[in-house]
Structure formats: structure tokens, C-alpha cells
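Okay, here's the structure, questions in a sec.
As you look at this complex, bear in mind that one protein chain is not there, while each of the others sits in place.
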Amino acid sequence: MANYYDIDGILMEEEFVPVVFQKAINGVNIDESTEKGCVEQGSKTELPFWLAHELHMRQAVSISVPTCFNQKTRLEIQADAACVDLRSRCPYFYEFGCKLAPLCDKSIGLLLSYAFQIRYKEVLHKAHTTAFAAASKFLMLLTKEETYLYEAAQSSMLAFKKWRMGGPRLQRASILGRKRKPAE
Amino acid sequence: MAGQSDSTMSLFSSEEIEFMAEDEMTEIVPNLRMDSLNFICGDYGPFLPQLAAQVPLWLALALKKRGKCTIRLPQWMSVENLTRVLEAERDSHAFQPLPFHYIEISRLLFDHAREDIPDMYMVRSLVEDIRDVRFHKVETNLEKFTASTVTWKNMSAMEVNVIRAFAGRALQAFYKHDNEQQTQDTDRALDKQPQIPTDRPKRNLKPR
């Protein structure tokens, strides 16, 4: 982890993954309704990624593919990657996928590359051509990283336009009058 | 991707790009007599009325604003040349050779030296058309890149600056995805041994 304090890295690790316990574990409960005080081998549950990962390294659980990388999502991405609502599936789709791929399903890597290659073009196109209000519907589909990309493209273009219209220094440029919703 | 470097520090503002462009050499015809200027950035002059001299653009503009010179339009900014460049830009996928700072230089001259530009409106609209065609090309190029190293011939300072943040971030993502494939391959070679990755310390605590 390059940056311990990276908030997105932390939030990403909070995403839940389905796991199957490979060992019986005493002293913990995964099911509120029972009071067994232990977990049996073969029990299934969902755990945050950071915990599942640690348990996986100790060979206590196996990790299954979470719904955001399931067959249905794959088919949708193959059909029309740019229109898939990835945000509601997982706001950290790519980062989560990168972490998850070696642990449960290596083909996730290919899916990520494919989706990103198609979607980033759309992000660029929308950032440069569409007014913010018109793009807001599109923005709802984007993952966190895609949103950063969109903002990077858009703010660079805006800064350039501001400079171009600028005229004499320190004068209020007409383009500044345009309202832009604060990001997030 | 997550944990990506904060890019604001390594960005150049348009004004900073303009600052760099102001060091480009420009030909002026002074209308005053002035001794040599021995600046920190170099020696210029002496200046004699009606005798052309080469000075950095910022100096040319400073003299111009005080009515002490006319600025000679750079050759590449002639209607003839710009028309040719525009046609070539439209006909080809490649970027035509133009000064690295053509956008900044032309804007500064339009703003401060309009009476020294014959066919001002024509020149201006040609430069704007060229810029639009080229910006469009930049975007099309960006839509195509998938490798982790990308080169562009004859792209200008401002064009590069406008896509710096986006392209840098997107390339980093590509690079990361590629590397992901590679680490997967090595994982596969090691078969199913669940391993603690060696490139980072064991972390038990984060994020709690």
C-alpha cells in the first residue's frame, strides 16, 4: 500500500465478499440467530474484504466471486460496457477487482481491462463535450476512479478555456459566471 | 488507481505554460533608441529606431504596450502558412509542425498586438480552426491508446497540458491492469499456494 492514509483504499477494503469457511472456528458467531459461539467448516457468509483477505492468507476461508463480477455483469459489460451502472454494483470496481482477481477468479483481470478500455473513452468524450448538467445522468454510472478521470479531463479543459477567454489578468472571465455544481 | 498520487502538485497551470511561452524569441522593430539591456535572462539590444531586433516575447509585449515598437508577425502566423497548415491538419492524422507554444504565442499577440497583425480576423479564425482540429485529434488519439507508453510528434505545450491529468491517470490505470495480468501469470506458475504478497508488509491492523 503506497499510501496508508488513502481513503479510497480504505473504503474499497470495506466491500463485502462471499466466503466459505475451510476450518471450524471457535469463539465467533456469524449468525446472530444462533448462539453456538462457533463457526462450522463449510459455513457461508459475507465478510468485508480486509477481513476475508486476512483469513484467506491463513487458509481459513475461500473467497467466492462477489455479485459485481458475476456472470450477469460480465454479459452486460460485453454487450455495452459504457452503459453499465458500475457505481451501484461497486464504486471501487477496478481496484476491488484487481485485489480480488488473484484470490478468487483470475479472469476478473481481463474483464477489468476490457471494461476500462471502452468506458474511459466515453468518460473523455463526455468530459470534453457535454455540459455538466447534461452529463450528470452519465456520471451516476461511473465508478470512483472513472469519476476522478472525468473530473481531471473536465477541469483541465475548463482551466484552458478560462485562460483562453481570460483577456487582461485578474479580470473576471465571462466563463466564470457559469455555475458548476461542486463535485460530490 | 486507488491511492494514486495527488496530481495537483505536478500540474502546470495555463498561466505557467504562458509564462514559459513568453521566453520564446520574437522579432520587433523598435521606434526608440535604447542601450543594451543586460538582463539576468540574457543580453538584448542595443535598440535603434527601425532596426529589427530579436527579444523574448515578454519584452516585446512590454515595449509594445508602451508604444515603443511594432511586433513582426512570426512567419508561421501568415495567412498563407496557416491556411496550408489547416488543410494539412484536416487531411492527415498526424500533427503538423508548429511552434511548441503556438497557442500561447498567438493568444498573446491577438490580445496585445492586434494592430501589428494584418488580416487579424482571418489569422485568428485560422489559428482557432487549427486548434480545434488538433484538439479533436488529441481526443481521437486518446481514445485509441492502450499501450503503457505513448508518444506524440509535434504536439504543443498547451495541448499536452490539457490532457495531462486525464491521460496520466488513464495510463496509470492501464499500466496497473497490465501488471495485474502479469502477477496473475506468476501466481499461476506458483499454483494455488496462497501466499502473502512480498511487495508489501504484512498488515494486520488497517483499516481498524
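Each chain carries a letter (A and B) given by its place in the written order, and its residues are counted from 1.
What we mean here is this: a residue touches a chain if its C-beta (ideal position, glycine included) is under 8 Å from a C-beta of that chain, and two chains touch if they have at least 3 such contacts.
One rule holds in what follows: contacts and distances are computed from a predicted model.
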Taking the list "GPI ethanolamine phosphate transferase 2", "Translation initiation factor eIF2B subunit beta", "Dynactin subunit 6" or "DNA replication complex GINS protein SLD5", the UniProt entry for the undisplayed chain gives the protein name "DNA replication complex GINS protein SLD5"
Chains in view that the hidden chain touches are A, B
Hidden-chain contact residue, picked from the options B:I28, B:A53 or B:V85: B:V85
Chain B residues that touch the omitted chain in the full complex: 3-7, 9-10, 12, 19-20, 22-25, 34-35, 37, 39-42, 54, 58-59, 62-63, 66, 68, 74-76, 78, 81, 85, 96-100, 148-153, 155, 157, 160, 164, 167-169, 171-172, 175-176, 201-206
Would you write out the residues of chain A that touch the absent chain, in ascending order? 1-5
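Definition applied: only the chains that are shown with their structure count from here on.
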Using the touch definition up top, name the residues of chain B that touch chain A in the complex. 1-4, 7, 13-15, 18, 107, 111, 139, 142-143, 146, 158, 161-166, 169-170, 173-174, 176-178, 180-181, 183-184, 187-188, 194-196, 200, 203-204, 206-207
Going by the contact rule at the top, pick out the chain A residues touching chain B in the complex. 1-4, 6, 8-10, 12-14, 50, 54, 56-57, 59, 92, 94-95, 98, 101-102, 106, 109-110, 112-113, 116-117, 120-121, 124-125, 127-128, 144-145, 148-149, 152-153, 155-157, 159-160, 162-164, 167-168
